[in-house]
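One structure coming up, written as structure tokens, with questions to follow.
Omission of a single protein chain aside, the complex is shown with its protein chains in their original locations.
As written, the chains take the letters A and B, and residue 1 is the first residue of each chain.
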Amino acid sequence: MSASPAPLVHVRDLEVRFVSRDATVHAVNGVDFDLAQGESLCILGESGSGKSVTLRALMRLNPPRRTVLKGTLRVAGRDVIGASEAAMADLRGSSVAMIFQEPMTALDPVFTIGRQITETVIRHEGVGRAAAEARALELLELVQIPSAKRRLAAYPHELSGGLRQRAMIAIALSCRPKLLLADEPTTALDATVQIQILLLLRQLQQELGMGVIFVTHDLGVAGEIADRIAVMYAGRFIEEGPTEALMRGPLHPYAQGLLGATVHAGLRGQRLTTIPGAPPNLERLPQGCAFAPRCAFAAEECLAAVPSRRSPEPGRAARCVRVPDLALHAAA
Amino acid sequence: MFFYLLRRLLYAVPIALSVSLVCFLLVHIAPGDPVNAIVPADAPAAVVEQIRREYGLDKPLPVQFVLWLWHVLQGDLGRSLATGRSVSEDLYAAVGNTLMLALAAAGIGFLAGTAFGTLAAAFRGTWVDKLAVAFASAGVSVPHYWLGMVMVVVFSVMLNALPAMGAGPGGSASWAWDWQHIQFLVLPALTLSVIPMGIVTRAVRGTVVEILNQDFITTLRGKGLRRGGVVRHVVKNAAPSVLAIMGLQLGYLMGGSILVETVFSWPGTGFLLNSAIFQRDIPVLQGTILVLALFFVVLNLAVDLLQTALDPRIRRT
Partner (left out) sequence: MNSAVANNPTLLATPAAPARSKGYWAGVMKRLSRDPVTLVCGAILLLMLAAILLAPWIAPHDPYQTSMIRRLKPVWFQDGRYPLGTDELGRDMLTRLLYGGRLSWFLGITPVIIAFGIGGLLGIVAGFAGGWVNMLIMRTTDVFYAFPSVLLAVAISGALGPGISNAMLSLTLVFIPQIIRVSETTTTAVRNLDYVESARASGAGALTVVRVHVLPNVLGPIFVYATSLISVSMILASGLSFLGLGTRPPEAEWGLMLNTLRTAIYSQPLIAMLPGLCIFATSICFNLVSDGLRSAMDVRS
């Protein structure tokens, strides 16, 4: 596309609500971030934190009738929130592609892998069947599926979980997207296969220069692949920063708890901690910091209003009143 | 796959045999001496004795079954008590008429049902959906023998537009594909079509809704497929189970047309059955039921094979 310096993804004040007759669920409540070309971001959070919803919002893939989107959302230079359905369909699969958590159910069981790739190629690149098939074969080789030619004629149930996820990746890459979205791409796989898929994704990202946004609840995955990590809680980014720095010294008490509750090498010899309580009900969010009811450091101030985004050093930020803000200090 | 086919074919044999056994036993559950159920009351004693010997009626039941089956395999279904005619000959014409009626009803019912079911699924939760579902519920709950009478009242008595009974002008037995004859088919076929219409509507709606809720539909949208592209996937996923239900419905129509045929005096198997019941003509009853049930067995087999051919998940196991 154009060589504009604009970021690949530009998100400001993103809100996503699911409206039904019984209730309104505030799934995402004000998310801001940018993603540069070729950069990889990992959104970390427990289930229900709004991470998948955020990811799907980037392609407007949440259930169309019930979803209300608000804010600014630009992907590859195009407005997502106001776009027509036809314009969105042109964007999906070509500039932006997504891979899903469970490759067994995310692939159509009665179409061959080959057909599922070629139909995307034909849809977006307007090439003939033969050319699309040649491209499909290339793609299966790119994602390192052995005996690729034979696998084109295979149905999803005939492949192992790892191969299915590779096929899913091949479909996503079929039109050379600038942005790849991955919704817990390794959660449904065996541990050994997880690592292979992660390595493949990292390699492909570097080779193809794609921007990648990952959603996971697995810290190990996040550390393995991402340049930057954003921690999500109750529909907000409560902390973001470079992978190394964030994993070594999280700022937000929730991020601290999350890292403390998981086994990883940095914690050798320490006790695992747990976070007391449960995430808030997204139908009735508290006025202040959503984590305050579970937070050991909660103060009066936390309950009054949602803490603003504070940045103690360039590239890092957290929404916690205890985090010093660089801008404020500089001004003082 | 070859072994699957073979297994499925072989499985049909014991079913067909068991079905024949049930039909064979019909004569024996009829009250009284079985020989009286299959020989006219005024037959001379010599004939009665001959039949008794031929069918081994003094021998144990298994022997009788084998003897009876032997006759059946040669196309001999006995003679009608009422008319003395060969049952298989009477059945030949009747099965053709019933098949015609069932196919016509199936055509109408399947088309309408598929259309309503697809509409309902596409607009689920809206008034279109509710209307289609209400229509389907009415279709499966209506006593179709009554609906037939309503049709006669409306189209024959009040509008005088269509004939109310028979299968041809002046009670002619020969069928021809002209309006003179086809008009006789309209009301019974319409009446008979409401049940498959209702069942297919529900089945198509259920299947399509289930498919639309699956994850891969999101993948397809995520690939940027337009509506038409998604529809192709939905159709191919829905086809095996919907076609299976349609196949069974065709079988039910063949076996279930008795009431509609009675209302419209349509000269098919149902009409034959009805008169056989009325006259306690057990050989005709037995023969008709055997032929219809075996037809259903074959149809079931065909449906299974078709489903296997269409669904890759079954095909290669």
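What we mean here is this: a contact is a pair of C-beta atoms (placed from the backbone, for glycine too) under 8 Å apart; a residue touches a chain by one contact, two chains touch by 3 or more.
Fair warning: this is a prediction, and the values are worked out from it, not measured in the lab.
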Which displayed chains the hidden chain touches across the whole complex:
B
Where B:G78, B:G251 or B:P312 are the choices, the one touching the absent chain is B:G251
Hey, which of B:A105, B:A120 or B:V152 is the one touching the hidden chain?
B:V152
Touch rule applied to chain B and the missing chain gives residues 15-16, 18-19, 21-23, 26-27, 29-31, 137-138, 140-143, 145-147, 149-150, 152-153, 157-158, 251-252, 254-256, 258-259, 262-263, 273-274, 276-278, 280, 282, 285-286, 289, 292-293, 296-297, 300
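Definition applied: only the chains that are shown with their structure count from here on.
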Chain A and chain B, separation of their C-alpha mean positions in angstrom:
54
Residue ranges of chain A in contact with chain B within the complex:
59, 61, 86, 89-94, 97-98, 100, 102, 105-111, 119-120, 123-124, 155, 157-158, 168, 171
For the complex, which residues does chain B have touching chain A?
214-216, 218-226, 229, 233, 236-237, 311-313, 316
